[in-house]
Structure formats: C-alpha cells, structure tokens
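Written out below as structure tokens is the structure these notes cover.
All protein chains of the complex are present and in place, except for one that has been dropped.
Note that the chains take the letters A, B and C in the order they are written out, and that residue 1 is the start of every chain.
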Amino acid sequence: MSTPTLLERYRAMLEMRSFEEACQQGVPTREVHGELHSAIGQEAIAAGMLGSLREDDAVVSTHRNHLHALAKGVDPRAMMAEIFEKSTGLCGGFGGHMHLFDKRLRFSTTGIVGASLPVALGHAYAAVLGGTGAVAVGVTGDGGANIGSFHECLNIAGAWKLPLVVLIENNEWAISVPFSESTATPTLAERAPAYGAWGKRVDGLDVEAVTEAFAEAVAHARAGHGPAILEATCYRFRGHYEGDLDLYRKADEKAQRLAERDPLALTRQTLLDRGVAGEAELDAMAAAASARTAELLESVRRDPSPAPATAHDHVFVSGR
Amino acid sequence: MSTPTLLERYRAMLEMRSFEEACQQGVPTREVHGELHSAIGQEAIAAGMLGSLREDDAVVSTHRNHLHALAKGVDPRAMMAEIFEKSTGLCGGFGGHMHLFDKRLRFSTTGIVGASLPVALGHAYAAVLGGTGAVAVGVTGDGGANIGSFHECLNIAGAWKLPLVVLIENNEWAISVPFSESTATPTLAERAPAYGAWGKRVDGLDVEAVTEAFAEAVAHARAGHGPAILEATCYRFRGHYEGDLDLYRKADEKAQRLAERDPLALTRQTLLDRGVAGEAELDAMAAAASARTAELLESVRRDPSPAPATAHDHVFVSGR
Amino acid sequence: MTVETSAAVRNINVSQAIAESLRLEMARDEKVVVLGEDVGLQGGVFGSTRGLQREFGAMRVRDTPIAEMAFTGMAVGLAIEGYRPVVEIMFVDFIGVCLEQVFNAIGKIPYMSGGRVEMPVVIKTAGGCIGSAAQHSQCLWGTFAHLPGLKVVAPSSPHDSKGLMAAAVESDDPVVFIEHKGLLLQKAATFEHGADVPKERYVVPLGQANVVHAGSDVTLVTLSASVSDALAVAQELDGTGPSVEVIDLRTVVPLDLDTICASVARTGRLLVVDEDYVGFGLSGEVISGVVERLGPQALRAVKRIGVADTPIPAAKSLEEAVLPGRDAIRRAIDEVTR
Partner (left out) sequence: MTVETSAAVRNINVSQAIAESLRLEMARDEKVVVLGEDVGLQGGVFGSTRGLQREFGAMRVRDTPIAEMAFTGMAVGLAIEGYRPVVEIMFVDFIGVCLEQVFNAIGKIPYMSGGRVEMPVVIKTAGGCIGSAAQHSQCLWGTFAHLPGLKVVAPSSPHDSKGLMAAAVESDDPVVFIEHKGLLLQKAATFEHGADVPKERYVVPLGQANVVHAGSDVTLVTLSASVSDALAVAQELDGTGPSVEVIDLRTVVPLDLDTICASVARTGRLLVVDEDYVGFGLSGEVISGVVERLGPQALRAVKRIGVADTPIPAAKSLEEAVLPGRDAIRRAIDEVTR
C-alpha cells in the first residue's frame, strides 16, 4: 500500500463529491424512490482512509455510506446502478442505497443505526481466528455512538483485544438532534479508556490530519493492541436525507459552515498555498471528475430495472 | 431518614440471609418450580442501602433481587408468598421470584439482563418531571454491565443530568464467565468518566464502606449532579441458580471465599472487636432472625395456590 | 361511540390529525408525555408530533438520543410513576433493538404483577412501504399481535388516526400504534374516506372494525393503507362486478371477529388483504378465526394476499411486484368469486 499524495486525495474528494451530486439527481426524478443520505461535506474522512486499508480489511458502514464504499474500492458503477435501482447494481437492485454489499471487498452497510459495529466485530474476530492480520472498520455517526451496540462491541473488542477500528463521523447532528444535547461528554473519543481502547479526536475536514490519525488507529488495531476509536469532526452539509426541509438548524450556521469550512475548498487552498498545483490544474481536475461522473450517470440510466418476476428470488439462497 | 447502626445493619443482614435460606427450601420440594437465584454472600450491599433511600425513590433490580426488595421495604411475607407461588403473593403468584412489583414503593425487577436500567431511567426522569427530588437506583450485575442498555441509560442520564444511581454488584461471575474475561477494564467504576458520572468501587463485603459509598452516590444524584456508578465487589456464594452444579469455578477458591470472606462473619467480627455486642447477644440475634423467618415460611406454606380459573386474568387491565 | 359532529369538520392530513389528537390528550391530562427521536424540535420526521414541544415544553415532549432500549424502557418507570408515556419508535423496523422493552416488560408487567401495575403506554411508530427497501418498509403488526398484552392499532384515514390515537392514549393497556408512512405523507385533499376530521376531541374505540363499503358477494378484510386500494376496487366493481364488502379492521388486537364473521356469514367468501408478511400473521389469524367461529362449511372460498414472505426490495419494479396493490386485489376477487 502506497499512501496517496494530498493531490491524489483531493482528486478522490472531488470524485466523491461529484458521485454524491450525481446521486441527488435521481431524487426529484424518483429514479431513487426511497430516502437518500448524502455525505457531502464529509469527503475528507473517506479520503483520509485511502492507503491504510488492505483488500482483506473489512469496512462496515451506515445509512450514509457511499464514500466509505468508494474508499474501500467498491466499483462506482455498480454502486450507482444499485442506488438508481438497476438490475446491474451491486445487489441487482434488491438492496438499494442503504444496503450495499461487496463480499469480496468485505464491505457492507446497514440502514439501522448501531448495527454496523457488531458486523465489524465479527470481521475482527474472523481476522483473529484466521490469523490474517486484517482489521475491521466499523463506521458510526455521532448519534449512533449513543446506542447500546457501541458499548457491547467496544467492550468485547477491548476484552478480547480484537482489531476493531470504530470510526465516528461526528457531523454534529443526528437528524434534528444536536450532538451536544444527546451526549454526556464533550467528545466521543474520551470514551476510549472505558474500553481499554486507543482514542483520538481529529478534525474531519482536514484530510491530512484524518489520514494520519486513521493510519494510527489502523496500526494500533493491526498490531494486536485492541480496539481504536477515531472521532472525526465534520458537519452535515445537506438535510438528513435529500428532501429533508432541515428547518431545525439555524440557516446562518449552515451557510457559514458551507462557505468557510468546506473540506474540498480547504484542501484546495492547502494545495494552492503549498504550490502543489495551480488554479487551472485544480479546476481541470474538478471538471474531469464531474465529467466522468456525468458519463457514469448517463450510462447507468440506460440500464434496465430488475424484472418484476424475480422479486421473490433470493429469500433463501438454497432456493426454497 | 435515620441511618441504621452497624448492629442494626447486621440484624438486617441476618434477616436477609435467613430469608434466602428459607427460599432455598422451596426448590427441592418444587414449591418454587422455576429457577431461584440466591444472593447469599451479597447481604452487605443491600444492608448498606438502608437509610439512604426515601419511600419515593425507586429501586429496579434484576433476577437476583430479594435483598434489594427487602432493603426497599417490600413486605417480606408478600415476597415469600410470591416466591412460593401463592395467591397471597406480592403479585398473586403471577410473577414469581424474578418478577416482583411493588408500585407504591416504586420497586420492580426483571428477569432480563440489562433491562433494569431503562426502567430506573424512567423513574429518574419522572423525578425531574415532577420535581420531587427522588432518585432512582438501577441494579445490575457485573455481567449485566456489558449489555447495551447500560451505555444508553448512563449516556442519557449524563446528558440530561438525571438522578440515576447505577449499583453494580460485581460478584466476579456471570453464570460461568468470570468478570475478568468479559470486561475490557479492570473495574467497572472507571467507566464513569465516559458518562460524566460519579464513580466509585467499594468493597461490597464491608457494610460500612457500602453504606458510606451508597449514601454518597445517592447524594450526588439527588443534588442534581447527574448519574452515579457504584461498583460493589463481592462473590457469588451459591451456584448461579439453586441446582446449578457450579463445576466451572474452582472448588477451593469458592471454599476459601466462603470461609474467609463471608460478609456476615466479617461484620460480626467487627461488632465483637469493637465491643458493640458479645457472642451471646449476636448468637441470639441470629437465632431470632432464623426463627422469625422459619415462622414466616411455615405460615406462607399454608397459603393457597392461585386458582387455575384466574390464569387468563390481567392480560389487559381493561379486562379485554 | 364515535362522535361525529358536522360542525368544524376539516380536511387535514394524517400527521396533522395525530398531532392534534396528541395535543388534545396532553392538554386534558398532564401525565401524558411524549418521548422519541426528533419528536420535539422537528415535530417528528413525519410531522405527527408537530407543535407539541412548543406548547408543552421540552420536558413533556422530549427529543431523545438514538437509544431505543433506554427510552422505550423509560416508559415502564414512567408508567409506574403514574405517567402515560407516548414513545415514538421512528420506523417500526427499528423494533429489533427494543422489542425486549415492549414485549417482555410493557406487554407483560400488567400480567406479571397480577394486575397491580398498569402500563398505559403508547408505542407510536410508522410502517409500510415508501421505497426505502427491506429495513425501512415493514408493517410488522403481525409480530406485535402474536405477543400477548399489547393492543395493536393501524388506522387508515385522518379521521380514524385522530380518534384511535385518543383511544390509545386513554387506554390503560399498552397500545402499539402503527401509522402508515404512505398515509402520513398523503395530502389531506386526496383521502377518499375518513377525510373529515372534527376539531374537538373524539374517540374511535379500540376493537371495532369499520365497514367502509357494503357488499354481498365477498368479504374483504384489510387495514391501514390497503383500505383505500380495496375501496377503489370495490367501487370500481360496483354494479359491474361482484359486490365487495370492505372491512377496515382499524385494530389488529383486539380483532373484531364479530364484524368479520357477520359479514362472511352473509357472503361466504373471505379475502384478506394485508401489507404485512403473509405467513404466520394477521391474514392467517383472520381466516382461522372465521373458520373456527363459523365452521369450515360456512365458507365457499378463502384467499389472502400480502407480502409473500419476501423482504421488501429496493427497486420500484420489484417493490410493486411484492406489494398487494389494486391489480392483485382485482385478481384475488376474481378468484374467490369464480
């Protein structure tokens, strides 16, 4: 594994942003006819994961999962086709945006808050059983860190010294409930001692900081020292789901965050400040990412919907 | 509330022990035809609760609940009748030993591990809603502290500053699984900072130490400072339930604990050492407790079983 | 028992009807408290608690962390203290994390206490399909109904939503109140039955089904969002096809077998339309209940349609294939009257 450069991470962030924007286009058209949860504003976290994970490491994500899938290497076309409810999708259109499964890459998601960590714990146990040296990353939001499975999984991982990395994307909100009102402590990372775990809070808008902290967390788990909690702070740029009126947040707070704390803009500025690339090069990079995604979307849109006659397949893999 | 003297606490412990021994008698006779969980060896904890609680404070206990009920002031006769499956029981014989409910005293229990704390949290919320100044004590074992509800309840109590006292009876075992193998940290009290809670570990065989620590925990909660975790260490003197072969624990470990670390013997020795009472007086006190309980048992045994025709009553309190 | 006042009747939608009902209950009885995720500031993700926090304060209408075990279990302590908690579990699919509190505690404590402890708790939740796939589309009323001690309600209209919620809150028994997401999002003006909602408080009693369309050839038993589909088909067939009696159950527990059997005794044909999973649930209970009461010989034809033991798929093309929509209802009526 070679660690991507900042420029490469920036490119990944651009691709992630344009992927999310493409998905949004399916909502008003009802090509995506259920809820869609966008991770716009949280790209630096997923981009910070790049380079630390092996193919046999597991990542288990949540309802807000697209960027983790991309970071794990899931095929974007199959993903987008799944999100657009196509038979060519990652799961043939049966799962949809909240339920992405890639067995080979050990990537999966769940629409139930808190349900990601137990699955990740199972991967972590498998790594120890098989002596593979793999780790398992379980993702949760700040809201999800208050549900019971968080505790059960971290306690087991601590007691059994399992290679579990709990990645908390603290975007300050769980739907309409602010982090500060739902949590007993000012940070989530400070829960680590309760589980004999490694813990760190990192600025999740700073892709370099995330990269370093995530690598450290993974290294801790991979070395057999037990679980790690990495809390990455960020801000939910969109409503909870596309279409959420989002009236419960102060409009000016949101506007300010979008204007001043956009991880893409911040990274771009760093690249410019350091002279890694110029405006034109970065603009071209952004345009290329958009163009590639637009092409992808156009292509996915031509795919067929799953055949109604297959709707009762797969209940049992044995066929009965 | 006047705080009982050590001698009074010792008397309470004697009564608790003899209560538990009386209950055991129902097992071989099948008067108690389900599981029975004895708290022998854990008397100093319940006796340490005496004097700190008001009538409108709530106590929510577990499968190992008799002593907490006695400490809360539940009528021993109604309790024993319930345990012996009599129509005169606290719940008319419908609940049994694991399901004791005394609405007036705000005492209840559950047979499901971890299910006590959410109920206690509800009482704590009621205390704040009503501005009563009451507190709620939720009891759990060491094993029960690893289940998710522990986390959910302490986090909420911390975030909302609710008067919740979590009393952990750490008797070193959860059925056949030792505390040290199932828990990520050496103690449970050290989890307190993760919830912004007060936390303390106390020797649960030392009734004076428990008294002081429990009073402190209750005072913390009652003062509106949020939750408290009190971990009282002890040892399960009996099998998990009466009839458990208990082959998973080293026989000599158990024998030694019984011989050297019996909370009743320890308290008796303190009383003797301090010259509070003499051997004869303490023997007489023990004999009196046994005699009273024996009488109670005899009386309860004469009570009728619930009438089979009533078995479908009470499913809905509205009668339909 | 249903008070129908012609004055001050409005067209409001289901979420407004529920919020209005809760408002009236909270105003009548200060012991009513509402707990759940996003029920306060936002007024519920479907708006069915909108305005309550502003009116009654953040203590009585409490936004909770995502911790269903804790806040559902809180209802038990609150009930013992004399409160009447209304707990919202956002989607019924999430019951998997707190069924314990609902079925082993709330549902059983009245019985386990020998009738000494009441559990006047409402578990308010949303079910049904609106495109969000296997983990956000279930109905699960059959799951709750199988477990003793729980009343189970699933209204089909704004009118019934308001009146049944009043009944649920005033009930001393625990009630699982399953709103349908499709109905919650449906515009007021588009309701074809139960669209008029009196302004004042009224109660639609638990356990009384509603014959929403009279008929003589087939008894069609259904509930929740399927009622409008059944009605539409019945109306379409009026005069031209079989005469279909449509019964809206309103409550799954208690199940109003009296009304169902009275109808089947006339029609001899029973069709159950149920958006929940078909197997081991409501449809089997209705059929068995009728067969037990009337005897098998009283029936000429029996059928049920629903989600045939398949999780709900994501793609719309697949979702439509598993749901019991109007076409499926038409075909089923054909079959039982053939």
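In this text, contacts are C-beta pairs under 8 Å (C-beta built on N, C-alpha and C of every residue); 3 or more make two chains touch, one makes a residue touch a chain.
What you are looking at is a predicted structure, and each value in this text was computed from that prediction instead of being measured.
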Touched by the hidden chain, restricted to displayed chains: A, B, C
Selected from A:Leu7, A:Val27 or A:Ala126 as touching the chain missing from the view: A:Ala126
Which residue of C:Phe46, C:Phe71 or C:Phe103 touches the chain not shown here: C:Phe103
Touch criterion as defined above, residue of C:Glu20, C:Glu37, C:Asp173 or C:Glu285 at the omitted chain: C:Glu285
Of A:Gly93, A:Gly199 or A:Gly226, the residue in touch with the unshown chain: A:Gly93
Listed residues B:His99, B:Arg201 or B:Arg238, member touching the removed chain: B:His99
Contact footprint on chain A, counting only the chain that is left out: 58, 60, 89-95, 99, 101, 103, 106, 108, 110-112, 114-115, 117-126, 128-130, 136, 148-149, 152-153, 155-156, 159, 313-318, 320
Where the unshown chain meets chain B, residue by residue: 30, 33-35, 82, 85-87, 91, 93-99, 110-114, 143-144, 146-149, 174-177, 181-183, 247-248, 305-312, 315
For chain C, the residues touching the chain missing from this view: 69, 93-104, 107-108, 111-112, 133-135, 142-143, 145-149, 252-253, 255, 277, 279-285, 287-289, 291-292, 295-304, 307, 309-311, 313-314
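Assume only the chains that are shown with their structure count from here on.
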Chain-level touch network, classified as line, ring, star, complete or other: complete
Remotest chain, chain C as reference, centres from CA atoms: B
Rounded Å distance between chain B and chain C, as computed from the means of their C-alpha atoms: 40
Chain A and chain B: spacing of chain centres that average the CA atoms, whole Å: 45
Centre distance in Å when chain A and chain C are each reduced to the mean of their C-alpha atoms: 36
Multi-partner residues of chain A (each touching 2 or more other chains): 146-149, 181-183
Residues of chain C whose C-beta touches two or more other chains: 64-65, 67, 69-70
